Each structure stands twice: as structure tokens, then as C-alpha cells.
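Removed: one protein chain of the complex. Kept in place: all other protein chains.
Up next is chain A:
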Amino acid sequence: MSITLNGKAYKLPEDVSTVQQLLEHLELSKRIVIVEVNKEIVQKDQYDHPIRERDQVEMIHFVGGG
């Protein structure tokens, strides 16, 4: 499945079909992340939200440096 992730084309492995699985795949599941799918924010308790072909996903994670 192909999606757009943070503005770039991104090919998902077959076993990734929810926001939670995508966060795990990107090694972001233990970080604080703001997630948007097709311009709608996905709240933390809805991370079983499906990800479908051609979805536009944006993920911003917090970092500490400055």
C-alpha cells in the first residue's frame, strides 16, 4: 500500500494497516506524536484508525534539542 507521509510518497509493509502499526513501524510508538490522517487529527485513543491506500498522513513527533 502506498500513502503520502509528511508530503512524500511512502510504501507501507503489508502488515501495517492502522495508525498504531505505522507508529510502531516508524519506531515512534514510545514518543509523543501528533497524528493527522487526511487532514483530520487522530486522537491517542483512536490509534486503531485504519490507514488506506493513498491516505495523506502527517506525523509530528516532539524532540528535546535546541
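Quick note on the criterion: contacts are C-beta pairs under 8 Å (C-beta built on N, C-alpha and C of every residue); 3 or more make two chains touch, one makes a residue touch a chain; residues count from 1.
The rule is simple: contacts and distances are computed from a predicted model.
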item: Complex member absent from the view - protein name from UniProt, among "ABC transporter permease", "D-proline reductase (Dithiol) PrdA", "Sarcosine oxidase subunit gamma" or "ThiF family adenylyltransferase"; value: "ThiF family adenylyltransferase"
item: Residues belonging to chain A that touch the chain removed from view; value: 5-8, 30-32, 34, 36, 41, 43, 58-66
